[in-house]
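Please read through the structure below; I'll follow up with questions.
Of the protein chains in this complex, one is absent; all others appear in place.
Labels run A and B following the written order; every chain starts at residue 1.
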Amino acid sequence: MAKYLLIESRDPFDSNDVAGFYELASGLVQEGDQVTVFLVQNGVLPARRSTKSKPLSDLAQNGVEVLADDFSLRERGIEAARLVDGVKAAALDTVIDHLADGSKVIWH
Amino acid sequence: MALKVLNIVETAYRATLEEQDDTILWISAAMKGAGADIDVLLRGNAVNYGVKGQDASGLRFGDKAQTHPPRLDEDVRRLIDKGAKVYVVADDVAERGLERTDLVEGLQSVSRAGIARLYADYDQVWHW
Partner (left out) sequence: MSDKKTITFALMDAPYENARSTTALRLIDIAARRGYTVNVFAYEGAVGLPFTKQAPHPNAVHGHDVDEEDHPLPHQWIESIAKTAEANGGKLDWINCGLCVDERGVHEALEFTRRGTPGDLWKWAESSDNTLVIPTK
């Protein structure tokens, strides 16, 4: 079993590739890997409950840990109460923790 | 054990005319030449790099003609000839109306669903 940190900096309002990255997260879990998706920059926009948020909740329900950079959330005025179920705010230090821990870390 | 890396190329034709190559195919070839154990996955629009017969010749700005336009299909072939595995995502190829015969020889096909399994073969995955 490998540990993955998938950093998603793009958002589905702007980019078609985001769905593929979320699918990769699910695929890796199905392969038996431990997966965290870390949303950063505009990647946090779908974390505010909206028509594009369901894929993130689905990921969380399927065993992916879904985190959103607390600075990126605050920068965009996304309050904790508006976060879709399954997404938690986290510090960017999480990325360095994963790098230090030997996770496979991929930026999209 | 020696480090094994998969380089992912997804964005295509990004400054390829000014650079006269794709900067990620280039850095992959350079690292390969320096002894790196690196393979490449072409996905998204970058699957088009495998298309035979791309022709970017003829650009001219004032009196300044471009004398060495990029030849991306040749660069893909060069990587394969250097011993790198170059994968192409079959679903992305089909979505873009391409047939296998449109592409250079030597590419290894992987399905979108098979990408997660492919990552298991590498110590690190670098998405450029």
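In this text, a contact is a pair of C-beta atoms (placed from the backbone, for glycine too) under 8 Å apart; a residue touches a chain by one contact, two chains touch by 3 or more.
Treat the numbers as computed from the prediction; the structure is a model and nothing was measured.
Contact with the chain that does not appear here is found for just one residue of B:L17, B:A30, B:A65 or B:A113, B:A30. Across the entire complex, the residue among B:L3, B:L17, B:A94 or B:A120 in touch with the chain not shown is B:L3. In the full complex, the hidden chain is touched by chain B at residues 2-3, 5, 11, 14-15, 23, 27, 30-31, 33-36, 38, 124, 126-128. Mapped onto chain A, the interface with the missing chain covers residues 9-10, 40-42, 71, 92-93, 95-96, 99-100, 102-103, 105, 107.
The rule is short, and it goes like this: only the chains that are shown with their structure count from here on.
Touching chain A in their complex are the following residues of chain B: 10, 44, 112-113, 115-117, 119-120, 122-127. Residues 2, 4, 17, 20, 23-24, 27-28, 30-31, 33, 104, 106-108 of chain A are the ones touching chain B in the complex.
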